[in-house]
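Only one protein chain is missing; all other protein chains are in place.
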Amino acid sequence: MTTLPIPMIKRPLHPTGIWNWITTIDHKKIGILYGATAFINFLIGGIEAILIRAQLSGSNADIITPEVYNQLFTMHGTTMIFLAIMPLSAAFFNYIIPLQIGARDVAFPRLNAFSYWAFLAGTIILHSSWLFGEAPNSGWFSYAPLTSIAYNPGHGMDFWIVGLQVLGIASLAASFNFVVTIINMRAPGMSLMKMPLFTWMTFITAILLVLAFPVITVALIELMFDRSFGTNFFFAPAGADPVLWQHLFWVFGHPEVYILILPAMGIVSEILPTFSKKPLFGYSTVILAGAIIAFMGWLVWSHHMFTVGLGPIPNSVFTITTMAIAIPTGIKIFNWIFTMWKGSITFSTPMLYAIGFIVTFTIGGISGVMHAMSSSDAQQQDTYFIVAHFHYVLFGGAIMGIFGGLYYWFPKFAGRMFNEKMGKIQFWLLFIGQNITFFPMHFVGMDGMPRRIYTYSSEMGWTALNALETAGSILVVISVALFLYNIVKSWRSGEKAPDDPWDARTLEWSISSPPPEYNFKEIPEVQTVDDWWAKKRGLLGEQAPSGGSGEKGEIHLPQPSFWPLVTAIGIFIGGYGLIYSYPAAIVGLAIMMIGVYSWSFEPVNDPD
Amino acid sequence: MATENINKALDSNIVHTTHSEHPSAATYFKVAMALCLLTGLEVVVFFFEWLSYGIIPVLAILSVAKFALVIMFYMHLKFDNNLFSTLFLTGLFLAIGVTFALMALFRWFHVA
Partner (left out) sequence: MAEATVSNHEGGHQTTTGLNHRKMLMWVFLGSDCMFFATLIATYLVYKGKSLSGPMPIDVFSIPVTTVSTFVLLMSSMSMVLAYSALRKGSLKGYRTWMISTVILGSTFLGFQTFEFYEFANHHVHIDCINPGELTDYEQGLFDKNCTEGVDHYDAQHGLTPKTNLFGTTFFVLTGLHGTHVTIGVIWLMSLFLYSFKKGGVTPERDLDTDLAALYWHFVDIVWIVIFAVVYLFGVFEGFPT
């Protein structure tokens, strides 16, 4: 059977080897693609960080020039946020969500594949800026007018703009998919208030994403037009206000940080009950707190701008809203602690990460409340005190949660057990390493060390602590190397994993490790929260024979497709075209349209 | 052959009437006339200089009325499941909120 409108190209039916991966629309494979690519990006972002730490380890150092240093911290931030944390979360969304809701795949499998390939396109575009000799250099938030063509004539900023737009398309595609999937593909009996916490946090994150990304899409368009076509959006001589960029960026940027942390919070909310053998304390409260955080996240953005001169009234309003958002956050932390209270706790590696998350994320939250007060922020803004804060919440929060999830679900996706002893050692190295790296930053920051400086004088008195921070970062490197070794070795030759190695609570543990392509032989009927746990413990009454939607006999799965990849290739070429050559952009657009048309006419399921 | 494939593709788009009654062509025409009338009113009112700043609420109401007519009747939200309304209105209200917040920050609370 052929696909239109290009009849010569046959639809792949049972591709093998690399074609299997290229045309896959299976959420599990896509999850693995996301995870592998994102982890490589994490390593690249880590190298960028190590170079920064090397340069800062001593006073008056000149290992890195100022120009390259600016590119390093810009790329480190951009890479970690957009190319590492978000897609690592996406890897979990992809792999785990259909399993947790009892579905066979997501609502739009080809759109799912497309979102991965577009993400890969964005990854390559951004990293390639180094190879073209100019990476973006104005910080991950790129304030105007430093980013204008007058002050930034090279192509670096154009790479940043195009890269983020492409990544935005990928993220939006994925999030639209997850919103519909979570609303519309739950197993029979799974009402919203019976969904696992990780699914809930994913749902909230996806909604936040589809509402927040359009704002930065427009901001990036405005910046690109200023740079390429001479418009006046941020051009002060025409009467424009460069602070508008800051507003637009942070209206996106603040919801973005909740997009970064909510999935990790969801993971922690899965791990703690499993390893405490107790249900999550205050299930509905934790969900409600997550929703409140997502809503309030729209009300706080100018706390990133306290020193810009907005005036006393805006500063006061945003101080109050920012302090208020600590309340639902605190509620979650207490609920996690109460989950463990009087639980039967096993301190395996995922659990260590979850508990570690609570410790380091809370520290980050405390410094956050200190910044919330606009007057004290006047001292802290643009110093290493802020750098300490966000690394505690992002590394000590998001990354810890993600590592916890990687260990927790490793048996499920790899079908093997990892080396537990090595895992514990790796945890402690990472935990200690990150604290040695980031805790001293509170002190040098309070002492006045500014952000984004490429070196400092020996008379400042910051040298010893900076050297200590660099030492800590070496520990982090060793820890990550150990993690990689453990994962790769275990994936190859670890002990085979049972379906449910942790005696866990949610549906993904009711099927084999790894799951069959179709996930569930029969779609489960769900009766309660933590339904799998309840089934195992015989807590449910007489059940209707399972078989949910009455599917007998054959299971139909959506079939692979080329077109998501082709569409992404069109966008990839178009991206470079926007940076270097408008004719090439037209070619990219044409390929993208061919991809979209062919995709529309391709059957969801070929009769074969 | 190929046509059958496309047809099968689009078969998955088959939706039975979960939506209820559809308005008649006559209703659609009446809505169109109402939209024209409202637009005409907007233009006429705009010449009433005596309204001064009062023109803002007047134009706002007229525009919102047009907006609502298209959404409820042409886009069928009045007759469809409330979930669609929730999904759309969340985006809409947030959009209005952000617009007003930015206007406030730049016009009413701006420190010169």
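In order of appearance the chains are A and B, and numbering begins at 1 in each one.
Operating definition for what follows: a contact is a pair of C-beta atoms (placed from the backbone, for glycine too) under 8 Å apart; a residue touches a chain by one contact, two chains touch by 3 or more.
Here the structure is a predicted model, which means the values were calculated and not measured.
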Inset, instruction - Sort through A:66, A:153, A:230 or A:312 and give me the one touching the missing partner chain. - result: A:230
Inset, instruction - Could I get the residues of subunit B that touch the absent chain, sorted low to high? - result: 3-4, 6-8, 10-16, 18, 22, 24-25, 28-29, 31-32, 35-36, 39, 42-43, 46, 49, 52-53, 55-56, 59-60, 62-63, 66-67, 70-71, 73-75, 81, 83-84, 87-92, 94-96, 98-99, 102-103, 106-107
Inset, instruction - Determine and list the subunit A residues touching the chain excluded from the picture. - result: 107-108, 172, 176, 179-180, 183-186, 188, 190, 210-215, 217-219, 221-222, 225, 229-233, 238-241, 244, 248, 251, 549, 551, 556, 558, 597, 604-605
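Methods note: only the chains that are shown with their structure count from here on.
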Legend entry - Centre-to-centre distance between subunit B and subunit A (centres being mean Cα positions), rounded to whole Å: 34
Legend entry - Sites on subunit A touched by subunit B in the complex: 1-4, 7, 179, 183, 207, 210-211, 215, 241, 244, 247, 251, 298, 302, 309-311, 313-314, 600-607
Legend entry - In the complex with subunit A, residue positions of subunit B that touch it: 1-2, 5-6, 8-9, 12, 83, 87, 90-91, 94, 97-98, 102, 105-106, 109-111
